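Note that one protein chain is taken out, while the other chains of the complex remain in position.
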Amino acid sequence: MNTQPPEHDHDHDHDDHRPTREDDDIELTEREATFLALKSLLIEQGVVTADEIRKRMEFNERGSPHQAARMIAKAWLDPDYKVRMIDDTKAAAAELGIETTEAKLVTLENTPERHNIVVCTLCSCYPRSLLGEPPSFYVSKAYRSRAVREPRQVLKEFGVDIPERVDIAVHDSNADLRYVVMPMRPAGTDGMSEAELADLISRDCVVGCALPSEPDNR
Amino acid sequence: MADKLITDIGGEAAGDVPRDDYNMLFWEKQMIATFNMLQTKQLVVTDEYRRIVEEMPADYYKNSTFYGRRLEGIVALLIEKGIIDREALAERTKAILDAGTRDHV
Partner (left out) sequence: MSEPKYGPGDRVQILDIGKPGHVRTPTYARHKIGVIERYCGDFENPEDKAYGRWGGAPIALYRVRLMQSDLWPGYTGAPNDVLELEIYDHWLAPAGGEAV
């Protein structure tokens, strides 16, 4: 197997120097080979087509933390949208042209009295249409075990110190619903545009494991 | 009371939560998309996948990775449903490993 990036050919118009496929410099493992074998058999047998897999990959790529951030930033600026998002999160996503595959999405609003945090103790349920694939910490057995029992300690380890006067609500995403946390809008953000506000909202804010950045610390 | 499922770990003692992020590999993205297509075509449902994982040996589950488990689970489920033949899969996998290249697919 060729483990070197291909020679760059200046005769045609590539605009970067990456390998032609993103894993070309990674050794083929038994696991990957098993998947490739499975895929080729499924295609051969007519169960799925290569085109369907490719299109679905493109669709999945659209699920990213930016989608949830757009919705939250809009809700911060538009009280009516915020009401609609809390009332029906899927419909609120559709308003922004975001297609969601989850059966039901619920928005959990952080307030001065309550901080929400999301975990799936039994597997890895996550609002993928609005956040993409879950990060390593979210699917880790340590997070799944501990977030329900000692949420304040886990948050502290993430650098989020929730004062005693604020109640914590842990949400175990254990069945059919999927959750997004709507963090509170940080101070000092008056006059910021929707796009600027969205930039303050990281992936981990949306499961309650981070707080939005202050405008100066992006 | 039934035995506790191996996946039922909420509240158990555990160490530090790992914080490093890893990019998904290309084949992992393809695998998720393939799994999603099988769901869309109603050949598998999520709860069947969860059940297959719960039936894995406890030691395997404990040491398994997220995407490794996904692959094992999909394979086991498709074999159980008669959609994939175990021997054909083993043979094809070996051929790919022997060739040592991704280029045949």
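A and B are the chain letters, set down in written order, and residue numbers restart from 1 in every chain.
Operating definition for what follows: a contact is a pair of C-beta atoms (placed from the backbone, for glycine too) under 8 Å apart; a residue touches a chain by one contact, two chains touch by 3 or more.
In this text the structure is predicted, and so the values were computed from the model without any measurement.
**Student:** Sort through A:Asp167, A:Glu196 or A:Glu214 and give me the one touching the missing partner chain.
**Tutor:** Touches the omitted chain: A:Asp167.
**Student:** Where the complex has a chain not shown, which of A:Ala50, A:Ala94, A:Ala175 or A:Ala195 is the residue touching it?
**Tutor:** A:Ala175
**Student:** Taking the full complex into account, what residues of chain B touch the chain not shown?
**Tutor:** Chain B touches the chain not shown through residues 1-5, 8, 10-11, 42, 45, 47-48, 50-51, 54, 81.
**Student:** What residues on chain A make contact with the chain left out of this view?
**Tutor:** Chain A touches the chain not shown through residues 103-104, 121-122, 148-152, 164-177.
Everything that follows uses one rule, which is that only the chains that are shown with their structure count from here on.
**Student:** Using Cα averages as centroids, what's the distance between chain A and chain B in whole Å?
**Tutor:** Here chain A and chain B have centroids separated by 20 Å.
**Student:** Please give the residue numbers of chain B that touch chain A in the complex, ascending.
**Tutor:** Answer in residue numbers: 5, 7-22, 24-27, 29-34, 36-38, 40-41, 43, 50, 53, 62, 66, 68, 71, 74-75, 78, 83-85, 88-89, 92-93, 95-97, 100-102, 104-105.
**Student:** Flag every residue of chain A that touches chain B in the complex, lowest number first.
**Tutor:** 1, 21-24, 26, 28, 30-42, 45, 47-48, 52-54, 56-57, 59-61, 119, 121-124, 133, 135-137, 139-146, 148-149, 154, 157-158, 172
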